[in-house]
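With one protein chain held back, the other chains of the complex are shown just where they sit.
Then we have subunit A:
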Amino acid sequence: MVPTDLSTQGNNPLMLIEKSGFKKVNENYLSSIVKTDIQLVKNLLFTSQFGVRVNFNNSKTFLNAFDNKDRNTGIVKSFPINSLTEIRDNSSEYTWNNLLTYQLTTGPNHIKALAGYSQIHNYQNYLTAYRERFYNNDITSIGQGADDATKNNSGYDVQYGLRSFFGRINYDWKGKYLLEVNGRYDGSSRFTGDKQYGFFPSASAGWLLSKEEFWKPIGNWLNEFKLRASWGKTGNQSVDLYSYYSALIAAGYDFGGKSVQGYRLDSYANQQLGWESTTQYDLGLDAAFLNNRLTFTLDYYNKVTDDILLNLDIPAVLGLKPSPQNAGTVLNRGWEFSANYQQRPSAPGAFAYQLNANFSINHNEVTDLKGTGPYIAGSDIDPRYIIAKGLPINTLWGYKTDGIFQSPEEIKAYGATYATNTKPGDVKYVDLNGDGIINANDMAAIGNSFPRYTFGINGSFNFKNFDLDLLFQGAAKVDTRLSGALAEMGNQEGFTHEIFTDNYWTPTHTDARFPRVVKYDLRNVATSDRLVVNGSYLRLKNIQLGYTIPLNAIGKTAINKLRVYLSATNLWTISKLNEWNLDPEAESGRAVYYPQTGLYTLGVNLTL
């Protein structure tokens, strides 16, 4: 009834669960579609589809008024005021798609053409209301709270639209030469003026060499061989609504005890905001060997994203909040490779297996920021990222270090130190620019947020009635930044990870892994490569072992198939993050994510 261990620093979660109140969320939606297909003339089909979707969401959050006293310490936590926050969040959206499709096959030619028009219109209406001081914690209807100045309501209304014209032509000749041409012309309400519309063409071609006469001599071992090439532009409009709109928001004040209304400009309206576009070309080949048992796919791609939409800082001297910008150009370039080998059973029940492996390399680089930047976000305790020309996007940023000082002589000889009263046991930060001061100008790239290599292996094996499936996945050349309590080493009175136990520098333990502990001081936990851990990993993501029970063993029944299986996920991982209890699949940052579960399942499949 009365949870103990109350602390002045925070609230016992158990107390909050039991006593703090409730939150109820209702989400309802209605969706309907009308569709018609009309065969206008032979080979020409008109399709029109009109859809409406309406969402009604509401929530009620009631916070109880209560007192709670810790029986052991006598500390009382007091929440004297109960309150209700009620939210209505309604939205509606209609989509309307019209397509004309034309298909024609004459002799070896196969043509498919498509032209279309679509539009989306979305409206959202949001309303929130607040009252407090209800008679007791059971009276929870909005009208029953105090009808005075503490009541509060607020809301907003927004809408957006998207209009697209598009077309596509596919052509193939005897299935040997393949050609596709696409074009779309998209308009978005998120932009204004001549920035509203963007044109995004693309084309691809393929040549199935293995269907050619000249291929016949090698066709018996290289069964299929195809070359592919494509080029295209795609658009992205994902920015906050009305980023271009120069608007004033309500900002009241009061004079002589009476409120007055006021209006002010809040954000920097970026009227030049427009579509982000990605131009990509891709060269690839598909090949099959050994009677199609072994297949390969290889792709090289080069992707240039221009006018990338980012929420970047603007100089504070403007006095306005930043709005999204078409910030610059980002390059992604790399290889993708996959192979599949299948060994079919030589006889029923004989050993059979299939192996699939994939591997990709990606190089990411910010190639242009229109002469601005670098943009640095984060702090010491949370990851510090940089967006700068020549570096991968969101590169980890911080000091380089060179071990730990062991003696006052060493400190003296070293020169620049982070803290004026540096002592043995403190971290040696590197004065990169050699100006005798350790400051932000000495920071450098200290790690990758995104992996350079990713890979996976999937195997399935069958023998008699047994089947086994394995899935490995992994990534390499990626880094994780320790943050929060894992970075602080407990210097802020918080908890620490057990990895620090008996492993920090003291005059008698000078070969410790971690520096000396200095309370309330950042000197040994400033953003540096010491807080960056190699995030590469290999993980057995999934394993499943099954056994299909031979039905003749149990006599004739209505059952067609009966299989029992044992499976496990996230069973085994190799990574340097293991000792930090961090998940390599999670982003850097405070480990406040819900951890992935290691799941063990025993199951039965039954087919009647």
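To be clear about the criterion, contacts are C-beta pairs under 8 Å (C-beta built on N, C-alpha and C of every residue); 3 or more make two chains touch, one makes a residue touch a chain; residues count from 1.
Assume contacts and distances are computed from a predicted model.
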Undepicted complex member, UniProt protein name, chosen from "Putative outer membrane starch-binding protein", "Iron(III) transport system permease protein", "Aspartyl/glutamyl-tRNA(Asn/Gln) amidotransferase subunit B" or "Anti-sigma factor": "Putative outer membrane starch-binding protein"
Candidates A:33, A:104, A:158 or A:499 - the one touching the absent chain: A:158
Full-complex contact with the absent chain, from A:91, A:137, A:196 or A:510: A:196
Contact residue for the chain not shown (choose from A:56, A:96, A:341 or A:500): A:96
Option touching the unshown chain, where A:138, A:194, A:213 or A:254 are the choices: A:254
Residue of A:185, A:375 or A:414 touching the missing chain in the full complex: A:375
Contacts of subunit A with the absent chain, listed as residue ranges: 8-9, 36, 38, 40, 46, 48, 78, 96, 98, 117, 119, 121, 148-150, 155-163, 187-189, 192, 196, 241-242, 245-249, 251-265, 268-270, 313-320, 372-376, 379-380, 419-421, 439-440, 492-493, 519-523
